[in-house]
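Report on one structure; see the data block that follows.
Every protein chain of the complex appears in place save one, which is left out.
When the chains are written out, they are named A, B, C and D in that same order, and each has its own residue count from 1.
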Amino acid sequence: MNSTLRQGRRRPAAKVPLGLMIVGAVFALGFLAVNAAIGYVVIDGRLDGQWYDIRDLGIAVEELKVQLDAINDDQPSFLDDIVGQHWMSYAVGALLGAIGILSFIGGALLALIWIERRLIGRMQIRRGPNRVGPYGLLQPVADAVKLIQKEVLMPDGADRILFLLPPAIIFVPMMAAWGPVPWAPQMAYLDINVGVLYLIAVSSLTTLAVFLAGWASNNHYALLGSMRTVAMMISYEIPLSIALLSVVLITGSMQLSEIVQWQADHNLWLAALLPIAMLTYFFSSTAELNRTPNDIAEAESEIVAGFHTEYSGMKFGLFYAVELGNALLVATLVATFFLGGWSLFGLEEWIPGYLILFAKLSAAYFVLVWLRGTLPRFRLDQLMRFAWQYLIPLSLFNLIIVAVEASLLARWDAPGLVSLGLFTIVNWGAAYILFRDWARRIGYQPDAGGPRRAELTQQVGGIEAAHRMGTAT
Amino acid sequence: MPAGPRQLTGDTVASALSAALPGAVATATAEWVEVEPARILDALRWLHDDAEMDAKQLSNLCAVDRHDRFEVVYHLQSMDRNHQIVVKAVVGEHDDPALPSCYPVYKGALLQEREVYDLMGIRFEGHPDLRRMFLWEGYPGFPLRKDFLQIPDHHPGLPKFPFEEPGVQAR
Amino acid sequence: MTTATEPYVLNIGPQHPSTHGVFRLRVVMDGERIQDMDMVVGYLHRSMEKLAEERTYTQNIPFTDRADYLAAMSGNLGYCLAVEMLSGVEVPERASYLRVIFAELQRIASHSMANGTFVNDAGAWQTPLMYMFRERERILDLFEMTGGARLTTNYMRIGGVAFDPPPEFFPAIESLVSDLPDRIDEYAELLIDNEILLARSRGVGTITAEDAINGSLSGPMLRGSGVPWDLRKAEPYCVYDRMDFDIPVGRNGDAYDRFLVRLEEVRQSTKIIQQALDALPAGPHKTDTPLALRPEPGEAYGRVEGPRGELGFYVVSDGGSAPFRFHIRAPSLINLSLLREMAIGASLPDAIVALGSVDIVVGEIDR
Amino acid sequence: MESLGIIVAFYLLSAIAVGGAIGVFLASDLIRALAFLVLSFIATAGLFLTLSGDFIAIAQILIYAGAIPVLIVFAVMLAPLAGRNNGNGLYLVPGLALGAAVAVTVAFVAVDVEWNELSGALLAERDFATTAGAIGDALVGRYVLAFEIASVLLLAALIGAIVLVREDEAT
Partner (left out) sequence: MTVDLAHYLTVSGLLFGVGISIALAKRNAIAVLMGIELMLNAVNLSFLSFSRFSGAFAIKDNPLDGHVFVVFVLTVAAAEAAVALALSVLIYRRRETVDLDRINLLRW
């Protein structure tokens, strides 16, 4: 068998060797162990009992925990000595929280694929999936089954370990970032006091997974896509963080539940108070998410699928799921940070908070789908310029304004209606002026580039006619 | 008789052309003017530059295999004057025909000459990138030639894409 | 002092979302910038020109469907005009009007597709394409109603058209023609002022008027560069000389201008169809020509303004029942003459947008 | 520090941290070394958590696991011809010897010294519900000068890095 022949033939599907499986298992176990260890410390609560408590997952969970504690007190077990007094209630709380988040994401992912495709179908005057099950509801299941059945191919020359890892590790930040989201008062899985920082830190891990996926594929499209992703993600992390910083400044806390509580207390959504931060955050998030108009990392018409070009089967499915999960997460965070989270001007007394949050996140998610159904895509350099020349200076300006306001708020005890109302007006004015004037300052002219209508003529001719009409360039 | 509605008669063009470039015109009919193959580039350049002829665009270039010779047909047009000129060059050599490329005058000849080379086998000397276009390098013969199907070992079994070796069956 | 980098070769295609078929660009890239480009075509080569030498003139009409499969009517028309010129067949007036109507319908369908895929290449996730397909669908329904086929219509005949349209055709086309201007306004509203589309296509793939003429460009490519050249006006065939319409011309010669020109041409085509419908005379739709037509020895170059540009058919007869030589001047291929110059130095996304604005049909490139 | 969970977490995280560091040494390819480095950093962040450093742990993830690897990725990708070989240089043996010596010395000292351990008593006594606020207070209170200097340093580094890699237009 000569070498020319071998070149032409495709290698059969990657057979994962034993050594690789062991290494993979070790890695997976390592990550599990890290998670478990962190989780243990978190649920341990030993670090002063209230640091990383599982806050109540609603009253039912609270009730359950009280009863479990009572049982614990009645029947001392040998475990009390080594893992702390109230281990049962902690363990059950943690389990319930984790299962709750997991099942929410799992269910939401299945539902979202259907919803998104139906919505986009409607926007594109077609029906969307309507064949599998009633109204095509089982389409996501069918897709998942198909993806699982598909052969997993590995390109020649791919870095085998690093190729197999990213689909798994990219899942971790997506799941972990759901921890601090407050679903209702006293209902957050991981209500840590540095919640905002935690979110930024965890989501920055995605970058590396994406890069490794693209690099290990040994494919130019994948590498281009991953380099684009990395460049874009780190650029847009800056305005995103600054936007969140202004939120933190005004509410005086990095804890997500406190931020929501602040909005509930003041009966004011931060979207109204901080328009620049809201828009910056939303736009930067679409960049982090690789969604239109910022989906250059997986720009279909240019680089096929970007960093996951070479992934097939369920590995691709994982990337897809993470993408959707992240979109949902961003919608949730927008709802939490800027749309008042579980609060709805007192209505949260009557409606469960998580339903309110779900309604808000659906609205935010709809905007994401809408963008995807409507807009073309920016170019990489345009996006980078937009981040560095426009969003970052704007959000820095905004930060200064908000800092002044925050310090005023701390010293001035005017009624909230006056001070916050004033700040709202000031911020909207600043937003209007900044958005418009800064764009002009960096050279944006809305009418540049000539007329936007084709010239109509009855003449026929070549270059002379073109010169006569003044259309020759 | 079957001339385009805006076509200049070959005789008009021929008289103007031979006045400017003596000896360039081989023959002329009502439809076309036939130019000496060696002088085709000069003739085309003159037609392109001349204010009366003003043939700024090469609208079509193709070749006809007349069994013993090749006719290369240039359809030129002037947009400002709104007329069409048909120029032909006859290449007598049938085994290894060659003609000067008109790429220096008309950039639009880039792909059209390549196509003619690919399918008829006329080498355009001076063409910047003369390679096979539709067929792969090493394809035997030129399929639009009239004698293509008579070439031995062609039919059947046009052999092989480049990475296949003779005698080996691709799986 | 620049960073020494390693140029690498990227194969765009033959299977790639934005090559619109099996078309391959071999690109030498430095980062995101294109240093050199080579196009590789021929994956769809069916050697129509050779096959046509074995078939009668009438039998060759289906080939013209399958060359530019998005503009089969225009292909039919160009070929029939060339053969009629060669053999001197007269065409009845009603047939000429019907030809105009169908060619313009085909132009609307093809331009809708071109604009949709162009915006798609610029990154809009299929939405404009789907909207444009709405009109194309109705047009293809009209084709089906009349000729029985949607894509490869095989409708024109030497000396006329194959069938007279059925009675239900006329209400359908009237309603289409009355809907179209609103629809075009809708697209214009949706797309013309879209900042992202402007940012992506303004100044991309610019071709000057001189280069466009010298590079043998035609159709919207040429008009986008500012040259008011349209065969329907310059060399009116069928009954175009009786129609009142304008030639849309761009100012900058960039991708956006080509898009504008195509959008405007749809509007003009609607006008033409309306006029042709109003003036459609009664009478036969076809003259009887012998099935095995044997024109006198000679040659003819018939050309029409196809959706993609000058669609020419060079037919040489030796007196036999089959053409001695049959050559299609394929605007898709020739419009690519300047692609390399447009692409070199551009970034990959720009090159994709430029390619999208050329509006190629691979069936016509390869034939 | 006697709860079983902490002990298990400590040993596991230490093993991963040190193992990852050794992986950086042994990996043949820079990108793989980078993956190991990130693994080591994340495990170290876990160790920080066991040391009640909640803020620091998250800052560690943000900077060491999120930002610096990306910088390294860019450096690797901007130097494509330099290769991604993670090979050893001339100082392999001295380096290994010195590393081993340092590790052994530190370990020996650490184990040998009587630290008079009062595990976390002060932290517990002060009752930091959260370290983030306290660190913030310290930074803009007692350490405000150092804080300012650090910010100037960051600015200087930012500008310096930009100036260093700026491509001159002229040359």
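Operating definition for what follows: a residue touches a chain if its C-beta (ideal position, glycine included) is under 8 Å from a C-beta of that chain, and two chains touch if they have at least 3 such contacts.
Predicted, not measured: the structure shown is a model, and the values here were computed from it.
K.L.:
Provide the residue numbers of subunit D that touch the chain removed from this figure.
P.N.:
That gives, for subunit D, the contact residues 1-2, 6-7, 10, 14, 17-18, 21-22, 24-25, 30, 33-34, 37, 40-41, 44, 47-48, 50-53, 55-56, 59-60, 63-64, 67-68, 71-72, 74-76, 78-79, 81-83, 85-92, 94-96, 98-107, 109-111, 113, 115-123, 126, 128, 131, 134-135, 138-139, 142-143, 146, 150, 153-154, 156-158, 160-162, 164-165.
Here, only the chains that are shown with their structure count from here on.
K.L.:
Please name the chain that ends up farthest from subunit C once chain centres are defined by their CA atoms averaged.
P.N.:
The most distant chain relative to subunit C turns out to be D.
K.L.:
Would you kindly tell me how far, in whole Å, the mean C-alpha position of subunit D lies from that of subunit A?
P.N.:
A distance of 27 Å separates the two centres.
K.L.:
Starting from the mean Cα coordinates of subunit B and subunit C, work out the distance between those two points in Å.
P.N.:
Subunit B and subunit C have C-alpha centres separated by 24 Å.
K.L.:
What are the residues of subunit D that contact at least two other chains?
P.N.:
Answer for subunit D, listing residues that touch two or more other chains: there are none.
K.L.:
Quick one: which residues in subunit C touch 2 or more of the other chains?
P.N.:
213, 227, 229, 234
K.L.:
Where on subunit A does subunit B make contact in their complex?
P.N.:
On the subunit A side, the touching residues are 2, 4-5, 7-9, 460-465.
K.L.:
Please output the residues of subunit D touching subunit A within their complex, sorted ascending.
P.N.:
3-6, 8-9, 12-13, 16, 29, 31-32, 35, 38-39, 42-43, 46, 49-50, 52, 54-55, 58-59, 61-62, 65-67, 69-70, 73-74, 77, 124, 127-130, 132-133
K.L.:
Give the list of subunit B residues in touch with subunit A in this complex.
P.N.:
It comes out as residues 54, 56-57, 78-80, 82, 163-165, 168, 170-171.
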